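The complex appears here minus one protein chain, its other protein chains still in place.
First chain written, first letter: the chains are A and B, and each begins at residue 1.
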Amino acid sequence: MSELLKINNLKVYYFTLRGIVKAVDDVSLTLDKNEFISIVGESGSGKSTLAHAIPRLLRPPGKIVNGDIFLENENLTKMSDEDIRKVRGRKIGFVFQDPFTSLDPLVRIGDQIAEVFLEHELIDKKEAKEKSMKLLEEVGIPSDRYEYYPHQLSGGQRQRVAIAIAIALNPKLLIADEPTTALDVIVQDRIMDLMQSLISKGMSVMLITHDIALAAERSNKLAIMYAGEIVEFGAAEKIVEESLHPYTSGLLSSVPDLWSDKEVKSIPGNPPDLIVPPSGCRFHPRCPFAMPICREKKPPRINVNNRNIACWLYSEGVTK
Amino acid sequence: MDDDLKTIVVKHGLMSRLFSVIGRFTGWRTGFMISGMIIILMFVFIAITAPLLTPFDPTKGSSDVLQPPFTYIHIFGTDNLGRDIFARIVYGTRTILSILLLSTLISITIGMPLGLVSGFFSGVIDRILSIVMDSIYAFPSLLLAIVIALMLGPSPLNTAISIAFVYIPTYYRMIRGQTLSIKAQLYIEAAIASGTRTRKILIKHILPNLLPTLVVIFSLSAADAILTEAGLSYLGYSVTPPTPDWGYDLYVGREYVLSGYWWLSFFPGLMVVLLSVGFALVGEALSDIYNPRR
Partner (left out) sequence: MKLWRYIVLRVILVIPTLFILLSIVFVFLRMIGDPITAMVGMKAPPSVIAAMREEAGLNKPLIQQYIDYIFNILRGDFGITMAVDHRPVISVIMERFPATLELTIAAFIVSVLIGLITGTVAAWKRGALDSTMRLYSIVAYALFIPWFGLVLQLIFGVYLKILPIGQMSDPGLAPPHYTGVYVIDSIIAGRMDMLVSSLKHLILPSITLGVVLSGAYTRLVRNNMIDVMSQDFVLAYFARGIKDRKILMHSLKNAFIPLITMMGLQFAILLTGAILTETTFSWPGLGTMIVERIQYTDYTAVQGAIVFFALFVAVTNVVIDIIYAILDPRISY
């Protein structure tokens, strides 16, 4: 079976004093081995929550209220705390968004990598250090910087260290939550090259990003998220060629193109309140194609030519 | 333009703040708040109704010397001069609460204007005042109170002044901080509105917003001030006999306690602890609302 990750009907809610925030509301998707998938969406779409939910890294008041997450037939949501701890690092690697806060400021970078080896494998300190040095070189940092503290490195370098830590044990799945948002474009490119190279090493990568252009460039599959739901899911190339969901089209046309005079259109309106989301299809207040039914009922999730889509435009057999 | 100013006023208004506070009373905070308030109100009640609670005069001795407690006549027993300890505690409540009130008034009267001036004008005045206040703040509180009490002589009024001095920097800092933050907020917004009106708005604004923080600071420092006052009178620098004072009674009772007459010191000291806990509970509940930690 080439299926690596299977998420079924996942619901993640935040129980805050202001109300229950339905950050992830019934999300399902699958990820195969050696696949690069990007979850794309605006801030507040729930993509980051989704990423954190998989290795159960949710902070209170967030909770998984429904659904299952299978990693190679192991149900991550129903595992004991000790079991999920063993999965983290060994089978799932996680890269955080802000490289300036995701490394322990008091521990040398080399030691932070070594600690992962020492925790999960039965090797001695010397061997762990050797492995860590090699890993540093692999991610593009000279191994003589082993003794450096995080604050002595640039943002891009710190993120490389974070990636090194995440891939140290050759996990099957690498989840990267907006890893390049805090960095400049050139550095971004290099980091993305690094991440893409991991596919050939037998890993699958799940990238969380708001940048659809970046996602389309690098991924096999795209999942477009809006207001806690996945509205479109399919092969990246095909989605760029012909996007089906109005939101996806909106995202694609808001990407400025250096080489043409194409008009840049932004999506009107603001992301919705997830405590009291809009009725029916959550995108309807901002959708240029909204029909009366969109306001009343939630569109069913259907498959159109290998594309998973949730939109009334396609459910009644109406073509664009 | 006046409408813009009005919106600024409403946004920082007291009422909206009040409502958001009440909504956040959940769980343990309510428990703390209620128990603390009960304790405080109980003591206030005792202070007010003192003569109704006990027939005895706390300053008059009798021949019933060193009577044990838990009897019908002398609930807390009597001391070495035959005075009813329960009476001394009841009237002692008046002593401690009046000193507390007075010292807080003095602290605020001196600390607030200074803090306002410091935050408002900044510059050299602020620098000098801050350094002086920080130094006083860093000074061990009891020591400071002792020095002042020594100079002024023992009396309830002088005790209030000594204690007031210890907490002036606390109020000063708080007012100064509030002034600075409101100044920053309002300057940004008022830049859009008018120009010269800002100063008057500032003053009109800082005061209502100060009230909640003031209450928090008061409850927290009251807990501490009670301990300082008791410490002061325990060492003998506060009131003169026969004024009933818990700390002083604890001191006097000591030489008898270790011979077995434990009630002389135990009950007065217990009251100090209780009253301090009461204020601290309220202070803790309130301060958690204003500086919540997730």
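Criterion: a contact is a pair of C-beta atoms (placed from the backbone, for glycine too) under 8 Å apart; a residue touches a chain by one contact, two chains touch by 3 or more.
Quantities reported herein were computed from a predicted structural model and do not represent experimental measurements.
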Open item on the list: Could you tell me which displayed chains border the chain that was left out of the figure?
Closed with: A, B
- [ ] Based on the whole complex, identify which of A:R88, A:R160, A:H210 or A:R282 touches the chain you can't see.
- [x] A:R88
Task: Which residue of B:F43, B:F120 or B:Y251 touches the chain not shown here - done: B:Y251
Open item on the list: In the whole complex, not just what's shown, which of B:L142, B:L180 or B:V215 touches the removed chain?
Closed with: B:L142
Task: Residues belonging to chain B that touch the chain removed from view - done: 27-28, 31-32, 131-132, 134-136, 138-144, 146-148, 150-153, 223, 227, 230-231, 234-235, 237, 247, 250-251, 254, 257-258, 260, 262, 265-266, 268-270, 272-273, 276-277, 280-281, 284, 293-294
Task: chain A residues that touch the omitted chain in the full complex - done: 55, 57, 59-60, 85-90, 93-94, 96, 98, 101-107, 115-116, 119-120, 149, 151, 162, 165-166
